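Some notes on the structure that comes next.
Only one protein chain is missing; all other protein chains are in place.
Each chain gets a letter, A, B, C, D and E, in the order it is written, and its residues are counted from 1.
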Amino acid sequence: MEMHKAKRVAIIIEAPMERRLTEALKAADVTGFSILPVRGGSGRSGDWSSEGQVGRAGGMLQVICIIRPERLDAMLEGVFAVVERHIGVVTVSDCEVLRAERF
Amino acid sequence: MEMHKAKRVAIIIEAPMERRLTEALKAADVTGFSILPVRGGSGRSGDWSSEGQVGRAGGMLQVICIIRPERLDAMLEGVFAVVERHIGVVTVSDCEVLRAERF
Amino acid sequence: MEMHKAKRVAIIIEAPMERRLTEALKAADVTGFSILPVRGGSGRSGDWSSEGQVGRAGGMLQVICIIRPERLDAMLEGVFAVVERHIGVVTVSDCEVLRAERF
Amino acid sequence: MRGFIRDGEPLKERRVLHSSMDCTKRSVTLSEILDLAASNLVSPLILSFVLGAFAALVRSDLTFPEAAAKAMSIYLLFAIGFKGGVSVAGHGVDGALGISLVAGLLLSALLPFVAFGLLKLLTRLDRLNAAAVAGHYGSISIVTFVAGTSILETQGIASEGFMVAVAAAMEAPAILSALWLISAGGKGRMDGHLWREILLNGSIVLLVGAFAIGMITGEEGLAEISSFIVSPFKGVLCLFLLDMGLVAGRSIRDSRGALTAGVFVFGVVMPFVGAAIGVMAGLLIELSLGGVFLLMVLSASASYIAVPAAMRVAVPEADAGIYLTLSLGVTFPLNLAIGLPVYLAVAKALVGG
Amino acid sequence: MRGFIRDGEPLKERRVLHSSMDCTKRSVTLSEILDLAASNLVSPLILSFVLGAFAALVRSDLTFPEAAAKAMSIYLLFAIGFKGGVSVAGHGVDGALGISLVAGLLLSALLPFVAFGLLKLLTRLDRLNAAAVAGHYGSISIVTFVAGTSILETQGIASEGFMVAVAAAMEAPAILSALWLISAGGKGRMDGHLWREILLNGSIVLLVGAFAIGMITGEEGLAEISSFIVSPFKGVLCLFLLDMGLVAGRSIRDSRGALTAGVFVFGVVMPFVGAAIGVMAGLLIELSLGGVFLLMVLSASASYIAVPAAMRVAVPEADAGIYLTLSLGVTFPLNLAIGLPVYLAVAKALVGG
Partner (left out) sequence: MRGFIRDGEPLKERRVLHSSMDCTKRSVTLSEILDLAASNLVSPLILSFVLGAFAALVRSDLTFPEAAAKAMSIYLLFAIGFKGGVSVAGHGVDGALGISLVAGLLLSALLPFVAFGLLKLLTRLDRLNAAAVAGHYGSISIVTFVAGTSILETQGIASEGFMVAVAAAMEAPAILSALWLISAGGKGRMDGHLWREILLNGSIVLLVGAFAIGMITGEEGLAEISSFIVSPFKGVLCLFLLDMGLVAGRSIRDSRGALTAGVFVFGVVMPFVGAAIGVMAGLLIELSLGGVFLLMVLSASASYIAVPAAMRVAVPEADAGIYLTLSLGVTFPLNLAIGLPVYLAVAKALVGG
């Protein structure tokens, strides 16, 4: 199975920022991403849980983005502009990807 | 804490393909996997969101599989047969795992 | 974009153990973690799915924790005490993190 | 649907079939249709759909949780199936059920060929995409069907309770036709898995199962749970249509590219073609006015749950943007707002209800 | 349940206790039981369960969203607790409540020992697994209880409203007995955490809380919300049982290995043993016919929510496949379909209702 080097960027961000982040990703020419629900968590700003919540203010979600290594920097700049003042975590790790022609 | 080298395979795939994929994994003697919901995303085939959806056609999910490095190839072949013609992303990354005797 | 080395710990654990795990994490001075829903899976103890379930006994969830490398061991010890007798998977992988000052 | 009607007047005698389908008994005036359409347009049902579509188009963050949408859909399928079964229990099963099921199966299997021809005429879709779209139009949209029964109920028109079973029967055959249309142009697409998935898909099982429960437990069973499945039914349908509006609006909004003029025209024309074939079938098998109308509705409507899922599995190369947008964003609202009153007017004219 | 009965006839006078439990008043004929069982079997409730189980066994993709299942469960607990409280408010709390709670606590604590003995007799389960299973059978299944009240309601039989509180009281003690059975064979399993989790688990808090609200607000409170918690109740229960059927069917389907013949036999026999002990307790504390029946139901039923969760935490080595499949896949449907009518017939015979 031929694999290709890629970067996996995982962004945990407040739910109200979702649209801003996805637009920033698109503006940075990111070709694809997936959004995963997050059910709760804990951090310096305390504990939270999505259970029973009506509003989105208290919630967070995780955006996963597999990207070619050479495009990482452009992407991170776009992301950073959005998360800069906000709580949340941005991580990057190495991975290999099947069918890199699709990226 | 003693850790053991392992591979973490993450497959984002269309929801209607779920059963085919899990059966392929079992056929490839994969001992364990977990399925995570995906709430939305964007790719070459456009944007999607699971919100308000009744059918599963539009949705995707993520299958996570921690596997011994030596079994990776067999697994990827099984997976590839399923995802080949379908949209989705397959990534592999290195990780270490506690209690490798359980794999 | 300046990045800092970190560890990404992912723990898949039974839902009824959630509170015990999060308290162990806090006791180990872990500053932050996120909890993701898991929708189903398969392992040595069989298949499971959260669909239609009322109780939490059958379900699992995934706790993600980004942590400074030097604090990993302390954390894993706390985690191990909780998961020791229980089913579940604990993996650790390398990653880089933006804004490490927040950890 | 029979079960809806409080005073329980018996079904009109099976009409003598007018094979010439002359409209002498009663001519449909345009103004009648417009009246019906207008009153239809201001019902809470349609307006809820419009509200949802509006919210999606202006990019409001209004959304239904996926779980709530699925729960409503389960409720509607269970209720409509159950009520159909009760209605059949009350009237007994005669040969009409069998004939109607066969008619439904045939319609579902044959309509994709009509649709495919029309697509070749109107659009430049390749064989694969045209066949995938065509499959959707042979199958049915259960919410459109429910909205149709709701109109019948409002107007106090009876219909055969077993039409629910016909609806279930029409879900799957179209998929086979679509796959046949595709593989006639290449490799086979069908495996055992897919067969089972299609025939045992959730909505068929629930609809047929609830129908059976309704038939077994009859009016007595209905009395036990009618304050759950009858009284709040229309209100739940409103919220469900609100959600459908959101999803349809989103699909229109996000896939501008996918919908060429030709494809759009197909989405507008095909429902009427389907309804026309449906009305002929309904008259041929001598359904009541309500039954003819519902068969038109089923023929006119396009699937947006079962068929898309099957197509993703069997024909992943086909563009989901096309068939989902067409079925959910064009044909569904068209049927809801304009199709239903038109079909009813036509059915009235031809059946003489 | 009292609150259900429209005409509000007063509870039958406390019967003189027949400690010999002779059946002279009225003998239970087998045909009566069969009749009751047959009419029970064709109720929408049972048939919904059957539909769900069928769908799971044929691997249909019909599923309820987890959120919908949980929401229905919250609704049922709230409604049943509230109605119980209202019923108690109407009749006043006398010593019977206290005695019944004590009886419930004792039954829950002692039944695991009976179950454990029976398991040792019938199966080859090790101490750990046998104790874990036994814990489930001391505790209760609230849906079985709800189905029981629903049968009483249909038959117009009154029961003590506080039986809901007895149900809540019976949830937890069995867990302690199970842990005691285990640690008698080794290390202690109980920590402060677990205590709190067991006593404050969601269903106990909701059931007891709603019971208290019902008691405080009484008939007046019920009048305000009865079109939510009374009228649609049975319909929601249908859908919930449909979901239970899906989950039970899946558990049966996926864990063929876990269920040996002996274990299966235990799952069939134990409910009747529990019911027998329950009926004795009910007669001893002089409950009404309905009350005796419900105490039988509680004793016969097995937990599938609270106890499994506690066991996962305290006894992770025990095989969840065994106790979940047994409780949900064997005992629950058995009680629903056959147990309930049998228990009612027996209760009628012994109480002379």
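One rule holds for everything that comes next: a contact is a pair of C-beta atoms (placed from the backbone, for glycine too) under 8 Å apart; a residue touches a chain by one contact, two chains touch by 3 or more.
Since this is a predicted model, take the numbers as computed values, not measurements.
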Check: Taking the entire complex into account, which one of E:V42, E:L105, E:I225 or E:L284 touches the absent chain?
Finding: E:I225
Checklist line | Residue in contact with the excluded chain [from D:F64, D:F82 or D:W180] | finding: D:F64
Next item on the list: Sort through A:E2, A:E51, A:E70 or A:E101 and give me the one touching the missing partner chain.
Entry: A:E51
Margin query: Even though one chain is hidden, which residues of chain E still touch it in the full complex?
Written below: 65-68, 70-71, 74-75, 78, 82, 196-197, 200-203, 205-206, 209-210, 212-213, 216-217, 221, 224-229, 231-232
Checklist line | Residues of chain D (touch criterion as defined above) contacting the omitted chain | finding: 42-44, 47-48, 51, 54-55, 58-68, 71, 154, 227, 231-236, 238-239, 242
Notebook entry, point to check: At which residues does chain A meet the chain that is not included here?
Noted result: 14, 16-17, 19-20, 45-47, 49-58, 85-87
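FYI, only the chains that are shown with their structure count from here on.
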Checklist line | chain C to chain D, fewest steps along touching chains | finding: 2
Check: In angstrom, rounded to a whole number, how far apart do the mean CA points of chain B and chain C lie?
Finding: 18
Notebook entry, point to check: How far is the middle of chain C from the middle of chain E, if each middle is the mean of its Cα atoms, in Å?
Noted result: 36
Next item on the list: Quick one: report the Å distance separating chain A from chain E, using the average Cα coordinate of each chain.
Entry: 46
Check: Which chain E residues touch at least two other chains?
Finding: 61, 63-66
Checklist line | Overlap residues in chain C, where contacts from two or more other chains coincide | finding: 36-37, 93-94
